[in-house]
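Every protein chain but one is kept in place in this view of the complex.
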Amino acid sequence: MKEKKRHNVFVKGSISPQLIADSIAKHSTKTTIGAHDIFLGQVRADVIENKNVLAIDYSTYEEMAEEKFHEIREAAFSKFDLTCMHIYHSIGKVKAGEICLFVFVSSKHRASAFDACRYIVEEIKANVPIWGKEIFEDETFVWKENK
Amino acid sequence: MKEKKRHNVFVKGSISPQLIADSIAKHSTKTTIGAHDIFLGQVRADVIENKNVLAIDYSTYEEMAEEKFHEIREAAFSKFDLTCMHIYHSIGKVKAGEICLFVFVSSKHRASAFDACRYIVEEIKANVPIWGKEIFEDETFVWKENK
Amino acid sequence: MLFGSLADLAGKSELWFSNCQDIQSLKDKLLNEFPELRNSKFLISVDKKLVKDNHQLQPGTEVAFLPPFAGG
Partner (left out) sequence: MLFGSLADLAGKSELWFSNCQDIQSLKDKLLNEFPELRNSKFLISVDKKLVKDNHQLQPGTEVAFLPPFAGG
């Protein structure tokens, strides 16, 4: 429980490049790490029925999402040889071009970092209860659905 | 040639988290991007025959390395559906815990970014003429060899 | 509890139903009250775990209707 509280997955609004830089910098004391793999999800200005997506408004079922993130984290540590791992996901409005997901995996050698990062991203997309409203210029919206 | 000159792969010394943050921030105007995959190589404080690695001193055969980087770049763009791609590699001394390689791949959907980033890292490790002297506390060293 | 597009369509996100022995009967009551949800895809969770229609319910249990996920 301590471990979970220490690091909250959900971030209000977009994830800033500065948060990413700070996370990377913090790992310079962990000198058994040889490889980091970072996945960033960025909101696309998709065109849907001739209208441009301006932003996505994310919502979640927080208690269930936190349990799922915890399960994914545990599974990743048991499947792969990792030194550490961090996940951040936006909640609320994120504009097109901004970052909404930040998965950061570190390991001694590159294969585990690559395998784990991809596994985690696929798990999040498939199994974490997060929803996104794609908002257009005219303030109408559609609900996004992951593939 | 213009394309190659615009962006020099080699960076003197370590790659700073700030350079990584700045690279990420620059992509916010590219709103067709949905996924970024970033690989970072970090110098490990390995213990070799009871001595700690303090730093790696990288050297290269620059003209050949630049040709190889160019070939890797072209191959990645032809194999994968990418929006953009950047590679930075350190030259000279990089201390344990610091970043020596930064591969940054962006695409519309996540699969291409993951596939391409891994491909590029493996190609760099196998085919780019870069050498690294692992320097110990007592100033002795060994030459590193990629697996 | 209703989330995402389901909450939008129903106009509310929390509802109380009594006398539901299992998920199927709860689902019938929900779709009866909000016919606009009939064309929606969703999964169902009980106490934050995904379940099937025939899952038994106790009074006071938290049931959530979850439309397709869109995280990341």
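Letters A, B and C name the chains as they come in the text, with residue numbers starting at 1 for each one.
Simple rule for what comes next: a contact is a pair of C-beta atoms (placed from the backbone, for glycine too) under 8 Å apart; a residue touches a chain by one contact, two chains touch by 3 or more.
Note that this is a predicted model, so its numbers are computed, not measured.
Trainee: Please provide the labels of all shown chains that the missing chain touches.
Mentor: If we consider the entire complex, the absent chain touches B.
Trainee: Residues of chain B in contact with the chain that isn't shown?
Mentor: Residues touching the hidden chain, for chain B, are 41, 56, 58-61, 63-64, 67, 89, 100-101, 121, 124-133, 143-146.
Note that in this section only the chains that are shown with their structure count from here on.
Trainee: State the pair of chains with the top count of C-beta pairs in contact.
Mentor: More C-beta pairs are in contact between A-B than between any other chains.
Trainee: Could you please state the distance in Å, as a whole number, between where the Cα atoms of chain A are centred and where those of chain C are centred?
Mentor: For chain A versus chain C, the centre distance works out to 26 Å.
Trainee: Express in whole angstrom the distance between the two chain centres, defined as the mean CA positions of chain A and chain B.
Mentor: Whole-Å distance between the two chain centres: 23.
Trainee: Note the residues in chain A that touch 2 or more other chains, in rising order.
Mentor: Counting only residues that touch two or more other chains, chain A contributes 41, 121.
Trainee: Going by the touch rule set out above, which residues of chain C reach two or more other chains?
Mentor: 72
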